[in-house]
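The complex is shown incomplete by one protein chain, all other protein chains being positioned as in the whole.
Presenting subunit A:
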Amino acid sequence: MHRFNVIRGLSNLAPNQLNIQPAIKRSPTALLEALASTVGTDPTAPHFSFIDDPAMIPTTPGQKRNYYLAKELGRRAARQLAEEWPTLFAFDREFPRMNAFRPQKELDPALMDPNEQNLWMLIEKRQVKDATILYEKIREKDINVSEGVKKDLFFLLAYYGGENVPFYEELEWHGLRTFGEADPPKWKDDVISLLYESIEQTPEVKSAMICGIIKHTQSTEKANQLFQEILSSGATPCVEAFNAVMGKSQFSLSLKLLQKMNQLSIKPNVNTFNALLESNMTAPLDKRQKTAMKILGEMKLLKIHPTLLTYNHLLNGIVKIRTKDADNKDFKPKEDDLKLAITVLNEIMTRIAGETYESNTLNDHHFFLTAMSICLMTKNVEIAQKVVQFYESPNNKVKAPEFTFENSFYNKYLQLFIDTTGDLKEIERVYKEYVPNRVGVSRFLIIRLINRLRNSDNWSFIKRLTEDGICAQMLTDARVSSDLRLLLKGINYSALSPTEREEYSQVVHRIVNALVEYSEFNKKDRNRLQQKLYPSTIIECACLLTKIGEENKAIDLLRMLVEEEDVKENEVPKVVQEGQLKIGLIQELFDHALRQKNTDFAAFIFEIMSRDLPRAQLKLQAQRMTERCRLNGEQTRILEGFVRLRPE
């Protein structure tokens, strides 16, 4: 202590002064808000739900959907058990008490007391159908309900059309939210109209009715009638009612409604212009391009910031990307429209880069898919990269549902990248980045890549593609399976390193074993899963096996073609004997057998060759075999006799 003081005393440096910083001014709820921001739904990582094991990870979009839903349904089954028998789950030690682990069975409205409090509770929980049933009970018993609760019930019914909350609004079960198929919109007119009649019909109530009718019935007739009623009564409809009617009307009528808004001094919002752009799509293509630009100009004048849905409508107004006509699958947009669309998209991307966008409606993410479709049609990879960059930037809060829309978005980008990039290494990098997490393996993708990789020596990419193909069950697809085998066959085996050769052998064995296993589901009651072996499949597999020096296995496979199969009573054959043989591949195999001087192997191939080749050519091959394999006199005689018995 003394020494310390002496040192401090002798030091000529000024002691460090401790400055207490002024406190940052925060609102009383700032801390709570910060804490609340850490809790919520994470929309970015549903793939963490999958089992982290190579056998369990899904590869195709279909597998992702099946596994995700299966896990969620398992959870729901367990939850239902806990709801039905809560006493068996009554292990009450945790503190604080966590109701999340005590699922409660929903109350049956038929057993509930018909009173206002219960009705209010059901409205709060958004149990639309149950609330309707309880309200019916309340009405039957003539129990008084306040105007406010009735109004809230009406708003709830009008918003959901009298049906339960749709899957896409489901919060807890994300599998159902993502994959649940939306029912066609329904409108329970009897219940809603009855309630509508029983409450005070303010402009707000009427506006809600208009919005509900248009949302759920797509019909504008009754909505227009109500709309006119409000106007004729001298009241002012809400801006939402204007927006709803505009979105489903002809463009000329929408313009009149806009003028009416102006007269009534109703300030339009971004949804008004979105509805106007939607209505603009009913106009002919050449007119709507000019009008769309005018609408955007008007927004700029009113200082209304466009949302991503605005840009989506704008692009759809310029170019028709797809047709609703199922017969017209070869529909192609006009060249000039595409040019204009890509120019506008470029302008949009320049404008929105660096800006923050939040989700305004449920369909905002459609912009990304439209933009990527335009890039794909115009083969413009630079703008596509800008779109991806913006989508992934932290400024963009509009995210598409991962397994459905996001899969299509990245799939289109990958297709575009494969088509426009020359460097296979670069394609490999992007492919490995996206597949299978973001983009599922599909038949279309595999065929596209096989075409690019043909005649290339990029073993690491071919290996990955083949393995992805096997995982995605592409071996059951005759064309892709054959293409994959031919791709492997095209590889220069001698140029591979020892490790790569080992990998090559493993891949070949995996393919052959899988194909043989598929053919072995030959029990009559189980042959739904069977994939029979065709002659061309066997020949291609034999070629691959000879390439890795597995002649004996190749002979075993070829034996299935030559020798008659022993089919038991309750079985079906494993091999189909009919089918076109690829003579070029058989010739290669025969040459290989002759080089190896392997008489058995050559004899098998010779017998297979004799099915398709005429006698003269067979004679020539027999001579080669006699010379190269050094057949003895008896063997030569048998071979010549075999050739003589073949047709001319």
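Going forward, a residue touches a chain if its C-beta (ideal position, glycine included) is under 8 Å from a C-beta of that chain, and two chains touch if they have at least 3 such contacts; residues count from 1.
Heads up, the rule we're going with is that contacts and distances are computed from a predicted model.
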From "RING-type E3 ubiquitin transferase", "Cytoplasmic tRNA 2-thiolation protein 1", "Uu.00g013650.m01.CDS01" or "Ribosomal protein S24", the hidden chain's UniProt protein name: "Ribosomal protein S24"
Which residue of A:34, A:70, A:529 or A:638 touches the chain not shown here: A:70
Touch with the omitted chain, as defined above, among A:78, A:264 or A:567: A:78
Residue of A:89, A:179 or A:642 touching the missing chain in the full complex: A:89
From A:56, A:478 or A:638, residue that would touch the chain that is not displayed: A:56
Positions on subunit A where the hidden chain makes contact: 51-53, 55-56, 63, 66-68, 70-79, 81-82, 89, 91-94, 98, 101-103
